[in-house]
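Sharing a structure here in structure tokens format.
Presenting subunit A:
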Amino acid sequence: MTETDALRDQFQQQFEALGGHLFYASRADLLPEVLASAYQTMVDRYLPTGPLQVVYWLNSDLLGWDLHGVLGGIRGTQCISWPQGGRQQAVQGQWQDLLAESQVGITGSAWAAADTGTVALYASPSTGLLPSLLMPIHIILLNQNRIQPSVREGLKRFYQENQAAGRMPPLVKLITGPSMTADIEGQLVIGVHGPMAIAVVVYEESIF
Partner candidate 1 sequence: MMSEEEGRSQTLQLFATCLIDLFRPQAAMAAVDVMERRGATVEFPTAQTCCGQFSYNAGYHREAADLARHWVAVFDAALRRDSQARVIALSGSCAAMVIREYPSLLYHDALDRGDSVDEAERWQERAERVGKRVIEFTEWLAHEATAELPTSGIGVTYHNGCHMRRMLGITSVPETVLQSHGFSIVPMEEADQCCGFGGTYSMTEWPVSTAIADQKLQALGKSREMGAQCLTSADFGCLAHLSGRLSRRRDPFPVVYIAELIALADRGPVTVEAVQQMAQHKEEG
Partner candidate 2 sequence: MDGQLPIDTRPWPVRRDAALHDQTMQQTIGVVTKRLANAKVTAYAAYPEANHWRQRAVEVKRQSIRQLEEHLATFTQQVESHGGKVHRATTAADAIQTILEVAQHHQVRSVIKTKSMVTEELELNRALENAGIAVRETDLGEYIIQLAHEKPSHILAPALHKNREQIHALFDQDALVYHTEPPASEDIVALTQYARRRLREEFLAADMGVTGGNFLVAETGTVVLITNEGNADMVTTLPRLLVSVVGVEKIVADWSGLIDVIQQPALSGVGQRLSSYTTLVSGTRGPDQWEGPDEWHVVLLDNGRTQLKDTPFEDVLSCIRCGACLNVCPVFRQVGGHAYGSVYPGPIGIVETPLLTNFEVLPELPSALCTLCHACGEACPMNIDLPGHIVQLRQMKQERHMNAIGVTRSYRWWARFWATPHGYRRSMRWARWGQWWFVRHGRIQSAPGLAGGWFKTRDMPPVASMTFHEWWDRTRGKRQ
């Protein structure tokens, strides 16, 4: 077993213990197929009926990939790509409404941590946090080279990469399991404000 495989295994163990689902594209060319099946599994399990609308953005290594070709055939899914470039105040409200009406968010990720099952995302002009937040289902694409042994290591590298550029991204989010609460009688309930189900699709080095 290579070191990368061992890290992925550990990540999977932690992530699944938190209630997440993990799918793995063991070869670069399998990614579209695995993503489609991950998507199908998640929506059939958590949203078995109703229309499906996806909002997505991808990491730079997958940039330009049109997910409509992959998911469009599944229960008539509509795919909306995260708008590139600046926003206008006037459209912000509309865009939020659009996001709020969608069922699935698909996002890339900056890095992950094997010891905690954490995935890190951050906001930039081409990447956003709302698709990880507003929809009932969140699917994360994770390049397996970005899995760090620990959240400590992940944060350290993240710092080194960004501090060199002079500042940290203004909004960073570490996701360690689905949204949950134990606020009523101490009983655990999944899906309070954020997604009630999360999945990670781990893929090998870029196919594009």
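Keep in mind that, in the parts below, a residue touches a chain if its C-beta (ideal position, glycine included) is under 8 Å from a C-beta of that chain, and two chains touch if they have at least 3 such contacts; residues count from 1.
Selection rule, in plain terms: all candidates are chains of the complex that A comes from, given by their letters.
Owing to the predicted nature of the structure, the values given are computational and were not obtained by experimental measurement.
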{"item": "Options 1 or 2 - which one, within this complex, touches subunit A", "value": "2"}
{"item": "Touch list for subunit A against partner candidate 2, complex", "value": "14, 18, 82-83, 85-87, 92, 95-97, 100, 115-118, 123-125, 128-130, 132-133, 151-152, 155-156, 159, 163, 167-187, 189, 191-195"}
